[in-house]
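Missing here: one protein chain of the complex. Every other protein chain is in place.
Moving on to subunit A:
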Amino acid sequence: MVEFSSSLNLFLATAATLVAIGVYGFIVGPEPLRRIVALNIISAGIFMLMVVLAYRSAGPDAVSTLADPVLHALVLTGLVVAVSATAFALALLARLGKTTADRPEEPGP
């Protein structure tokens, strides 16, 4: 199984905390902007987990300290996806703000 050097535990704990904060914010916050920020915090946590996992070694006697390049490539892809999704969500939110400013009360669906 996977072995970690103990110095990485701190990073792992940080990643877990970030995910937890994000999930809490997403579930509690009713405002869309807050939820978008919460989603970004979750993805920051997951990306951090990926970056840390790249430094795992395959076994107790493996001496390789090279980072796993696949995970770094995945983080890059994930970042691109996250940035575009956030941009889209913010654009929708801006549109929503504009329409509710035009017509304060919406009748029914």
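Observations on the structure shown:
Convention: contacts are C-beta pairs under 8 Å (C-beta built on N, C-alpha and C of every residue); 3 or more make two chains touch, one makes a residue touch a chain; residues count from 1.
Simple rule for what comes next: contacts and distances are computed from a predicted model.
Only one chain is not pictured, and the protein name UniProt records for it, out of "Multisubunit sodium/proton antiporter, MrpD subunit", "Osmoprotectant transport system permease protein", "MIP18 family-like domain-containing protein" or "Sensor histidine kinase inhibitor, KipI family", is "Multisubunit sodium/proton antiporter, MrpD subunit". When the whole complex is considered, the residue among A:13, A:28 or A:92 that touches the unshown chain is A:92.
For the options A:10, A:28 or A:81, the residue in contact with the chain missing from this view is A:81. Residues of subunit A that touch the chain left out of view are 1-2, 19, 26, 32, 35-36, 39, 42-43, 46, 49-50, 53, 56, 58, 68, 70-71, 74, 77-78, 81, 84-85, 88-89, 92-93, 95-96, 99, 102-103, 106, 109.
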